[in-house]
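Sharing a structure below in structure tokens format, with a few things to ask.
As you look at this complex, bear in mind that one protein chain is not there, while each of the others sits in place.
The chains carry the letters A, B and C, assigned in the order they are written, with residues numbered from 1 in each.
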Amino acid sequence: MKIIKDSVHDHIQVDGVARELLDTPELQRLRRISQLGTVSLVYPSANHTRFEHSLGVYHLACEALEQLAVDGRRAERVRAAAMLHDVGHGPFSHNIESLTHRRTGRYHDDVHELLADGAVGDVLRDHGLEPAAVADLVAGEGRFGQLVSGELDVDRMDYLVRDAHHTGVPYGTIDHGRLVRELTFVDGELVLDEGNVQTAESLLVARALMNPTVYSHSVARISKAMLRRASERLLESPATDLEAETLQRMDDHDLIAALRSCDETAAFSRRLDHRDLFKRAVWAEMDDVPGGIIEADHGTIREFEREISDRAGVDPDHVILDVPSRPSMTESTTRVMVNGEIRRLGQQSPLVDALRAAQYSQWRLGVYSPPDLRERIGRTAVDVLGLDIDGALVTEVRDGRDATLDQFVD
Amino acid sequence: MKIIKDSVHDHIQVDGVARELLDTPELQRLRRISQLGTVSLVYPSANHTRFEHSLGVYHLACEALEQLAVDGRRAERVRAAAMLHDVGHGPFSHNIESLTHRRTGRYHDDVHELLADGAVGDVLRDHGLEPAAVADLVAGEGRFGQLVSGELDVDRMDYLVRDAHHTGVPYGTIDHGRLVRELTFVDGELVLDEGNVQTAESLLVARALMNPTVYSHSVARISKAMLRRASERLLESPATDLEAETLQRMDDHDLIAALRSCDETAAFSRRLDHRDLFKRAVWAEMDDVPGGIIEADHGTIREFEREISDRAGVDPDHVILDVPSRPSMTESTTRVMVNGEIRRLGQQSPLVDALRAAQYSQWRLGVYSPPDLRERIGRTAVDVLGLDIDGALVTEVRDGRDATLDQFVD
Amino acid sequence: MKIIKDSVHDHIQVDGVARELLDTPELQRLRRISQLGTVSLVYPSANHTRFEHSLGVYHLACEALEQLAVDGRRAERVRAAAMLHDVGHGPFSHNIESLTHRRTGRYHDDVHELLADGAVGDVLRDHGLEPAAVADLVAGEGRFGQLVSGELDVDRMDYLVRDAHHTGVPYGTIDHGRLVRELTFVDGELVLDEGNVQTAESLLVARALMNPTVYSHSVARISKAMLRRASERLLESPATDLEAETLQRMDDHDLIAALRSCDETAAFSRRLDHRDLFKRAVWAEMDDVPGGIIEADHGTIREFEREISDRAGVDPDHVILDVPSRPSMTESTTRVMVNGEIRRLGQQSPLVDALRAAQYSQWRLGVYSPPDLRERIGRTAVDVLGLDIDGALVTEVRDGRDATLDQFVD
Partner (left out) sequence: MKIIKDSVHDHIQVDGVARELLDTPELQRLRRISQLGTVSLVYPSANHTRFEHSLGVYHLACEALEQLAVDGRRAERVRAAAMLHDVGHGPFSHNIESLTHRRTGRYHDDVHELLADGAVGDVLRDHGLEPAAVADLVAGEGRFGQLVSGELDVDRMDYLVRDAHHTGVPYGTIDHGRLVRELTFVDGELVLDEGNVQTAESLLVARALMNPTVYSHSVARISKAMLRRASERLLESPATDLEAETLQRMDDHDLIAALRSCDETAAFSRRLDHRDLFKRAVWAEMDDVPGGIIEADHGTIREFEREISDRAGVDPDHVILDVPSRPSMTESTTRVMVNGEIRRLGQQSPLVDALRAAQYSQWRLGVYSPPDLRERIGRTAVDVLGLDIDGALVTEVRDGRDATLDQFVD
């Protein structure tokens, strides 16, 4: 048994299979993967890691299992899945995963392999757990998969509180103790017990407020886009001969070191190190963007970028087109007991539709460029992309402030 | 200059007129007025007072004035108003104010008198401040009245954070630092600066979640209704010969002592002391309640109660009919700058309508009675009030849990 | 089972005998006994009560029992004792207990009676617990008595953290989670396990710093002395015919109401209400005080006061002589395992002697009086008491600041 002091949950007691998983290289690697990637360029205290988050998720899973009166091997499997749920993350967490997943063409298999192989697989099997069964839980499958990865999962409960603690933005401070205590199984479904519509709404609202303020802060988006572009260049560089699979297994140190030493990426690396970031040349509401661009695949996006840089007569690496995917709201399907029946939160709470509408109203396409090229690239991009806004607006918007904390903005 | 240590804002520096107002009996009395009244019967840590809240409001007003670059006598007037804004509160804060206001027939004049008379009036005049002008600010009038009592007032900012701190319910933990920093005046209106739709929404959401969980928790409502009924009896008692004006100037100790020593109220007092509370005999959605009852004045409500107790053959003091007024949402008119123009939050954010709908869906009529009389009184009340629910529902509902923390609910 | 939300420990789960004890009038009364009495005149947020503290002590006792693997009736007895440990407290907690104990001549028997009688006795017996055995634990007797009332008791762990939370003074913020986890029994003694000398020291240091800053802040001492004197007058008043036993069973409201309505005490009551407090006329290091005064009993102290008021020609109620008893340091006997043997902290840690010396250096005799009489009463008191300081010093000291936060000190 091991007691670990955590800045969020205070003492975390680690036992059984989790105790041995802790010592595997796969889990120790998470100490060197930052939880929020480039968000620390906006909120300088946000340097927490996937390792402490994994401990927190494990801790909440233990509490939930106790509440649900689940024990034995079934519980041990869930605890292992909670501890391991982020083991597949690449460097800088979500920042470059779209890139590596596109390249490797898989996500799900990856976790299955990771859990079956190496030290993790050995530990799981030593404790009588089938790696594939644990991987299924990580993927949200089965009855208990909902607890690890679903609308009411302990992953979300931990990250909201932890990200609030480390950024200083209080919106994520949910009542996780209450959420865990009110979990119950009804007809094989994980639900919040009677009297918890508010509790469910509070989780929804927390994420809805953290999203624009933290996770999608414009400066975090810009620096993430720069990091992603740099990583793509790294994979394309003939000098490095790097596979996407290898990149995905790196830690933050490896990736930074690789970006610094590769000719094609050194400039991006220097910009990120010095916080000498691109700025928004275009920041357009999606209503003003043609559907073809919104639905475009990565190849098409790259072509648009090239067309913009060609027409503007600038270095191709000076144009980044950032088209975030359609907003989603997992929490809308949260199940809550109301008057003795299971209801989806989306049926029950008017907040769900309102927050979805709010998310859509914040959904923006961005074109980023070095500050001194904003004007030129912005005008060209509006033209190339066929945006429904006039040139003047681009200028105005880039001088404005978006719906987020203006820390370090511009 | 005085430095006061506060559990919410840490060190509060009190200066000038506020420094001398602190020592007046009117302000010292607020030490003995609990901030949340009977809510402490649900959340046992919620024993904070109007005094510490007044200090907090004063502190945030100072920060806002600095941000707005306001100084001189105008600022001093606002600081005095912030410190004094609750000086008119009766015992147990809002718990019995509907009663005393109905009896005395005035609220606004009351504050004007309080601020003009006694030690407070002397201090204000000594500092060259006109009591009436300060009272106007307390009433929310004039340009700076919005800061003291309006959609964006520092009163709300302090109480949300303070009530969260003391109840342990995190929903009220707003980012008051950001709110205060983003205040600005545009065309004489207090607005949140560009880029703060989210900030405004966070305030709205905090109150929307605190409301059912804390302020209108069913047990807090029940005990508040009992306290109000007892106070009404006290005023009616021939033995006490008590005026509503006098009651309104009491502190919590006075009222408790009076209730204990008066024959007509001793039973209520004992129940409140022992937390031997009434329970819900009826808990009806307002959709099922005839409009005549929703709009009924106090006299009519009392008649309904008497009819219920008569028909059920119980002591008139064993029936309490609690019809809360229509939900309001002051924050909907919060002004935010969006693309260079002032917009009302209600125009801008889909959350406003959704939260208003949510408030309406939580709006409930209650009939409260001693536990052993619930069945009988519940059935009679449904009948007398012409509620659109069958008798069975009353029984079911009272065994259920409402949309609130089930602390002590039973 | 009941879940209660606490501002310090978050969710507290109350079960078994404790669940039923909660509903007794004896325990509900603690909602109306402030934890720190007149300390709230220095730290305005310190309005917490013995009720929430009792819940906290119960909560830590449950955690400690789990850690010590104690269950069954023995554990239930400890949990009951933890919940009930403060049930004998009079109004304003420790503020007037020296008075009532002197008058009633007993403390220990009192708890035994309280636990045997009334609703509490019934509940205990219903759960198969002997009230006398529970009372013994409250008195710190027996193996588990150490946990309820001893050097390492959960009472101290809760109050330090809770008082820090509510005053805003961080010194009491100990690591109670670690303290509870490291408890163990060795040879029937409750000890901290190997490797915890620091942990034990941290508890000692927390109290040593909270003491002068909070518990013995000069303004808290003055107002406590005024309250004690007023209560003594109340007992002596022929009009009230009040017994010390009755006074001890009052709550804060009762005492305040009694003080307000009694002619002999109305002036004190008004002063306390308006925070129009006495000031220090003398503030003398104990080295300068004759031994006879330090060891004097209450009657002698009263005679000194009368002599001072006679000679100074002032109202006897305008002179209060406050001689605190010799500093103690319970924690010095804390048992810690060091290299496999039980050691007393006092043997092991040089901090114990140093903190004891520090306590002695802060030990002060005070004479308090209305501000305008300080000079006259101060000089007379120095004379009457034979203090080894010259008149000038008295004047200087009263203009100085003592070794505490200067909140409201003036």
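To be clear about the criterion, contacts are C-beta pairs under 8 Å (C-beta built on N, C-alpha and C of every residue); 3 or more make two chains touch, one makes a residue touch a chain.
These numbers come from a predicted model, not from an experiment.
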Full-complex contact with the absent chain, from A:Asp86, A:Asp110 or A:Asp252: A:Asp252
Listed residues C:Asp263, C:Asp276 or C:Asp353, member touching the removed chain: C:Asp353
Chain C, residues in touch with the chain not shown (by the definition above): 169-171, 173-175, 178, 193-198, 201-202, 205, 209, 212-213, 339, 349-351, 353-355, 357-358, 361, 400-406
Absent chain, residues of chain A that touch it: 2-8, 10, 23, 25, 28-29, 31-32, 40-41, 43-49, 51-52, 55, 165-169, 252-254, 256-257, 260, 273-276, 405-408
Residues in chain B touching the chain absent from view: 3, 10-11, 177-178, 181
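Assume only the chains that are shown with their structure count from here on.
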Chain whose average C-alpha position is farthest from chain A's own: C
Distance from chain B to chain A - Cα centre to Cα centre, in angstrom: 40
Centre distance in Å when chain B and chain C are each reduced to the mean of their C-alpha atoms: 34
Chain A, residues touching no fewer than two other chains: 178
